[in-house]
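Following: one structure in structure tokens, then a few remarks.
Only a single protein chain was left out; the remaining protein chains are all shown in position.
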Amino acid sequence: MIPTQFDYAAPATLDEALGLLAGDGAKALAGGMSLVPMMKLRLAAPEKLVDLGRVSGLRYIKEDGANIRIGAMSTHHDLESSALLAAKCPLLVQTATQIGDVQVRNMGTIGGSIAHADPAADWPAALLACGARVRIASKAGTREVAIEDFFVDTFTSDLQPGELVVEIVVPVDAAGAKSAYVKVHQPASGFALVGIAVHKSNGATRIGVTGLAGKAYRAKKSEAVAADPDKAAAVVAEDVEANSDIHASAEFRKHLAAVHLKRALTSLA
Amino acid sequence: MKITLTVNGKSRTDDVEPRLLLIHYLRETAGLTGPHIGCETSLCGACTVMLDGQAVKSCAMFAAQANGRDVVTIEGLAPAGQLHAVQEAFWNEHGLQCGFCTPGMIMAVKQLLDRNPNPSEDEIRHGIEGNLCRCTGYQHIVNAAKSAATALAK
Amino acid sequence: MATTTAPPITRTKTREPLVGKRIRRREDPRLITGTATYVDDLKLPGMHHAAILRSPYGAARIKSIDIAAASKHPGVVAVYTGADVKDVGPVPCGASLPGLRVPHHHILAQDRVYFVGHPIAVVVATDRYIARDAVDLIEIDFEPLDAVADPEKALAPGAPAVHPEWPDNTAFTYHQAGGDADKAFAEAEVVVKQRITSQRLIPTAMETRGVVADYNIGDQSMTIYSSTQIPHLLRTLVGLMLGQPENKLRVVAPEVGGGFGSKLNVYAEEALMGFVARKLGKPVKWIESRRENYTTTIHGRGHVDYYEIAAKKDGTITGLKVKIIQDLGSYHQLLTPAIPTLSVLMLPGLYKFQNVKAEIVGVFTNTVPTDAYRGAGRPEATHGIERIVDMLAAELKMDPAEIRLKNFPAPEEFPFNTATGLQYDSGDYALPLRKAMEIVDYMKFRREQDEARKQGKLVGLGISTYGEICAFGPSPATPAGGWESAQVDVDPTGKVTVYTGSCHHGQGEETTFAQLAADELGIPIDDVIVGRGDTAKIPYGIGTFGSRGTAVGGPALYYAIQQLKEKIKKFGALLLKANEVEYVDGQCIDPNTGKSVTLAQCAGAAYRAMKLPPGETPGMTATYFWEPPNFAFPFGAHIVLTEVDKETGRIDIKRYVCVDDCGNILNPLLVDGQVHGGVAQGLGQAMYEQAVYDDNAQLVSGELMDYAIPKATMMPWVESSHTITPSPVNPLGVKGVGEAGTIGCSPALVNSVVDALSPLGVKHLDMPLTAEKIWRAANGAN
Partner (left out) sequence: MKLTGTYSLPANMERAYEALRDPALLTQCIPGCESLDLIGPDEYAMKMKMALAAVSGQFEGKVKLTEPNPPSSFVMLVEGQGKIGFVKGSGAISLKPSGDAATEVTYEGDVNVGGTIAAVGSRLIDTTSKMMIKRFFDKFSTLL
């Protein structure tokens, strides 16, 4: 219940924050919805916390030409209640409402969530499906990676020491685009046993899957045959080494992914 | 480190360890034992307070994060000697038994009604998903939320 | 059965009674404003904080403990290990069974640990953060040993011995029989057998346990504040453990944030904090984390049962044989071995067959001890009989309602003697079942079900008709006395304080007892307060558990008031100079003159004592200890309608209907609350909850992250109603309702899902009904 001691800094600017994060043993604190409980259980014991809560200019959702730019410190509730997203990328709204609970959505941030790279988190599926890009900053400058390259492995993202997620960029939905996020909740934690995000736009379908494997992934084989929900479902978990725990076996997770993908594709047809 | 924040309408400044959790700050330093601690994984919601008008789990953040912000606990929901409509509704509808989850639950219902003044049963249940109650089976809490919504609409 | 000599009863009410009304609770204002005081809210001057180092192993030898670094850590006041507390008496087991093996349960591990969470050392510091830090500085050299967590594996030859002195891991075997089951089976026209489990559950009161202990060096007195359901029993037993004279030990149960049986116990930490406070002469606080709560507070259930039922082709049940394998855990807590014996008593359910043969094998495992959790033994038995009766109905192609109705005793057969030696007090068991069937429109549902099945839909209806042993209980049938106490004090100004020995913690007796007292004394409810939970204030009491608060504590209060009224009337007569007065609506009235004096005037006269009625003493107080002549037996019927998604294994609860008969109802609002909460815990067991130990005896459902108690979104709307069959056992006619919902729920739900899946050949499912389990069953895989 009680974390170990740490040094704390609450920088006001991004530059300052990046400077602090460049040091050894520093860990960024965004909403803290994953980090703080782990610190209380002493599974995490960072020497220095850099609280991003006061950094200005990291919390926004704005339209920029063909894209929507989302500041990394935007909370899940910011996304859930964004009229802009509801109109231009409703998949993110649909996903946000299914994250955790009200209090978690009020505090947790999209940047913190993806940086944590939890294989059962909700955002990865949705961001994969809508083809997001992640802007990453460090003292050395900024870079942008495609979301598919961002998730490397279980709890492992492409973020290098000293780097910070600063923005998520998603394309504005084309006219007539359709999308859905379907989630099977682990009954205790509320994490996704399986989460399937489907995004159909301009005749192309992108599918993001979370909860199933060591990291969230794009189900490209399913995308290729998305016009036929049965076929797409049959290959959604092909060649995937699925997770297994006390809540669901690998076999059941794969099955759920197939069923829910089929249903999602059918409902969007 | 020094922090200054507003708690239930009053500003206070305290010297705290960076690792001091907001819930411990409220309970031990500020003497507000209304919010409770029921878990360490931020699932039970017994510690729920309002931070700048938004319901948060005060066991899942550090007091330092609340520096300069506005915190309202169950003790500050209504002026002394009065009850907020949500509190009154919990009382009228028997929305509590052992009472341990209640301060957090009331905050969650307040948050829900702030955002959605006329929620359906389903919306109420989702609104209190982050608050566990082991006594009531939630039914009287749902009734309390409905009755508070009616009272607040008047 | 014992008979009680009761004082004469004066029935003196003219106004509309409060009893029976939906009255909002009097305890709520402090709870909804955050001003109630739970253990962790206490702050005593100079108070220290304790943190406990616990075993990460299911079984290990402790080769060495190094506390040097922890002791030297700034702010640490003391560190104690097993060696320091070896002379403190063992954690007590109050249950006795023939041949019971009782391991010596030290409050801190000695040279060996027996379960994950086993306490090893305690750090006392000036601050709880420092205490926690110092725990990490203790170095222990463990030699890990093989552990076993599954009771059936523990019984297998060659299994690791939990306690080396008893290599068969068997704590006891127990047999009970009534009638001649062997003959019934020999003559049976049909026999159905099934292994039925009732999985390990974690009670999960929202407030974890916590203890504050204080010691006054001057007068050598100790006070223990503990989140407990049984302050007096705790005083007696912790006093014995610590050698602290009971009259110098006060136990206070402040506001208690839920118990469900998990706080009906005496725990190592309660004695440990007393030990520390006495050693240091300082108050000390220990608050359990949720993780500790899951690994050290008792668990519930843990049954593997083998059922066999014998019947005639017409559905008449003739006999039952059951073997219960009870997972006891590593030690006996207060009632651990007794819990399955309650299951045996309840085996026949509501049915009248007279041939029962039961065996219990109590098994040690490297796990937290099991003990009383909501229902304690009765849910297991009810689940078993209600499942096997459904299976029998299926075998005979009979309607599950019809087979039940056929086997109930008729109303005129009460009091009804069961095959297991109980005497059911009163009942009409068909009544709630018929009412529930009417509410769901049973025949219509069955027709619709046929239609739905033709369309490939999996819809089911499940019935459970339950009975339960409540109002624990006659003293000869309980380990520590089954009576309850009450005291009624009238102040010189006429205000009334009622003290009850029961120790409610959310059940609402602060309201129902005030209703009762206000009615009986004919005064406004606002003139009554109800005190509880402090051994310095209240007469010795038993506590709140086993649906006994109202059913045993209530009558004690009722009789105390009757006794007091005799005294009030004597003072009334004195003041009115009358030979005899009537007591009506809070006033003594001289029937000849019509003159009256108030209760306050009578009480004032009794305290001033200028003049006393002949043979009467000053003061206005009465104390009554009530011994119940029998248990009370509530009953009811729950019907659940479900639809199952074959592809995803999702269960959709369409309707939840329950009709409970708990005798007379003091406050319908609170009874509804008890039913809803009970159903939630039954539903939790049926669908979600499961304490999972891995092969290494690690509790892998060790936090709320993995142990799923129902959330608001998981609960159906519960349609609750009642029939009322007063109990003849007590003057209030009440039966108890705390556990009814839990007991009635799980078999109804499972029966409903099995019914839904029956077209696919599914005959039985064990709990919890996880989506994966349903999917596998529905798709013929396992």
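Letters A, B and C mark the chains in the order given here, with residues in each chain numbered from 1 onward.
Please note the rule applied: a contact is a pair of C-beta atoms (placed from the backbone, for glycine too) under 8 Å apart; a residue touches a chain by one contact, two chains touch by 3 or more.
Please read all numbers here as calculations on a predicted model, not as lab measurements.
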- Message: One chain isn't displayed here. Which of the visible ones does it touch?
- Response: A, C
- Note on the structure: Which of C:148, C:622 or C:705 touches the missing chain? It is C:705
- Task: Quick one: say which of C:57, C:260 or C:513 touches the chain that got left out.
- Result: C:57
- Message: Considering the complete complex, identify which of C:32, C:116 or C:361 is in touch with the unshown chain.
- Response: C:116
- Answer key for A:103, A:186, A:205 or A:222 versus the chain not shown reads A:186
- Of the residues listed, C:152, C:359 or C:694, which one is in contact with the missing chain? C:694
- Note on the structure: Listed in rising order, the chain C residues that touch the chain left out are 56-58, 116, 136, 144, 291, 294-295, 692, 694-696, 698-703, 705-706
- Item | Interface with the undisplayed chain - residues on chain A | 27, 34-35, 38-39, 41-46, 116-120, 153-156, 186, 189, 191, 213-214, 241, 243-247
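Keep in mind that, in the parts below, only the chains that are shown with their structure count from here on.
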- Between B-C and A-B, more C-beta pairs in contact link B-C
- Taking each chain's centre as the mean position of its Cα atoms, how many Å separate chain A from chain C? 44
- Item | Approximate Å spacing (C-alpha centroids) for the pair chain A, chain B | 28
- Item | Sites on chain C at which at least two other chains make contact | 129, 289-291, 704-705, 709, 711
- Task: Any chance you could list the residues of chain A touching two or more other chains?
- Result: 1-2, 4-5, 41, 188-189
- Query: Which positions of chain A touch chain B when the two form their complex?
  - Reply: 1-8, 10, 29, 32-33, 36-37, 39-41, 49, 51, 53, 77, 100-104, 106-107, 188-190
- Message: Which stretch or stretches of chain B touch chain A in the complex?
- Response: 1, 17-19, 21, 37, 40-43, 45, 48, 51, 54-57, 59-62, 64-65, 67, 108, 111-112, 127, 129-131
- Message: Quick check on the complex: what are the chain B residues that touch chain C?
- Response: 17, 19-20, 27, 32-41, 43-44, 46, 73-75, 83, 87, 90-92, 94, 96-103, 106, 121, 124-126, 128-129, 131-142
